[in-house]
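Below is one structure. I have some questions about it.
For this depiction, one protein chain was excluded, whereas all remaining protein chains were kept in their positions.
Let's look at subunit A:
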Amino acid sequence: MWDWNYAFEVLPEIASALGVTISATVVGFILALVLGLIWTLLIRSSNKIITTVADSIVKFIRNTPLLVQLYFIFYVFPQFGLSLDPFTAGVIGLGLHYSTYLSEVFRSGIESVGPGQWEVATALNFTTKKTWTRIILPQAIPPVLPVIGNYFITMFKETPLLSAITLVEILQTAQNIGAGTFRYTEPLTIVGVLFLLLSYPASIALRQLENRVTARYS
């Protein structure tokens, strides 16, 4: 049933695809962070039209499946003249989708900063920009870091979805191997174990971060 020789034979090839998985996660998450913050700020805008449009876009993306979005970006965009390679399409899809969750996280962080901080920023004559960068965000972000970290791990575990748009990350690599040899057990198990080996320590590190944040902010 389980062939160790075969397992060790295919391990290097699968592990080598880990680079694609990790870079898709990292780049996608950076995009999600930046976009997420932009959504939050747009939704908080005093301009009603901007608020409504941004809020609608976020709700739309959040309430439709990531897989559909990935298909759309990869297969439909080219019809409008925008052809993207699988990695770029995948990173945009992940980043866009997760930005809508992170936007909600940022919102809750920002709302946890009391109105007094805004008032004192006015009293000390801060510009709007400096109020955000020096006063509000440095207080809003640390308490929600654990939640942000959670989304990072969740997103990492969702990257196999990118195999659906032909990105050769670790799941796709394992499938390709399986398709060639008709042996799926070892390659797929290795994929699962590799994810476990990375996300479990990450979640432990996150728990520690959470403890530190709780100790500091309560």
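Just so we're on the same page, a contact is a pair of C-beta atoms (placed from the backbone, for glycine too) under 8 Å apart; a residue touches a chain by one contact, two chains touch by 3 or more; residues count from 1.
The rule we apply is simple: contacts and distances are computed from a predicted model.
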- Note on the structure: UniProt lists the protein of the undisplayed chain, choosing from "Succinyl-CoA--3-ketoacid-CoA transferase", "2-oxoglutarate ferredoxin oxidoreductase subunit beta", "Aspartyl/glutamyl-tRNA(Asn/Gln) amidotransferase subunit B" or "Polar amino acid transport system ATP-binding protein", as "Polar amino acid transport system ATP-binding protein"
- Out of A:V34, A:L124 or A:A205, the sole contact with the unshown chain comes from A:L124
- Task: Out of A:S23, A:T88 or A:Q139, point to the residue that touches the absent chain in the complete complex.
- Result: A:Q139
- Item | In subunit A, positions touching the absent partner | 114, 116-117, 119-120, 122-127, 130, 134-135, 138-139, 142
